[in-house]
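Pasting a structure below so you can have a look.
In this view, the complex is presented without one of its protein chains, the others remaining in place.
Entry: chain A
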Amino acid sequence: MVNDTDTLHTLAHIVEEIAGVESAEVTPEKSFIDDLDLDSLIMVEITLQIEDTFGVKIPDDQIAELRTVGNAVSYIDGHRP
């Protein structure tokens, strides 16, 4: 079974590396835009890094649905190869 704590942990490090937000701040209930103060450009970079790291392609029309960190973790875990 996929461990979503691992996914969260990895995603938090991606966000830290790309956006400079401390990984401890990247928790499931946080909204990328409103709580973590990330803008659309950073989200593009994070999405690409998610694709590279997890092998999960996120279609453009899904990106807007991934409002929170938790949404992203669920999506990744639900679509991992």
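List of remarks:
The working rule: contacts are C-beta pairs under 8 Å (C-beta built on N, C-alpha and C of every residue); 3 or more make two chains touch, one makes a residue touch a chain; residues count from 1.
Here, contacts and distances are computed from a predicted model.
A single chain of the complex does not appear, and UniProt lists its protein name as "8-amino-7-oxononanoate synthase", one of "Sulfonate transport system permease protein", "8-amino-7-oxononanoate synthase", "L-lactate dehydrogenase complex protein LldF" or "ABC-type dipeptide transporter". Residues 17-18, 20, 41, 44-45, 47-49 are the ones on chain A that touch the missing chain.
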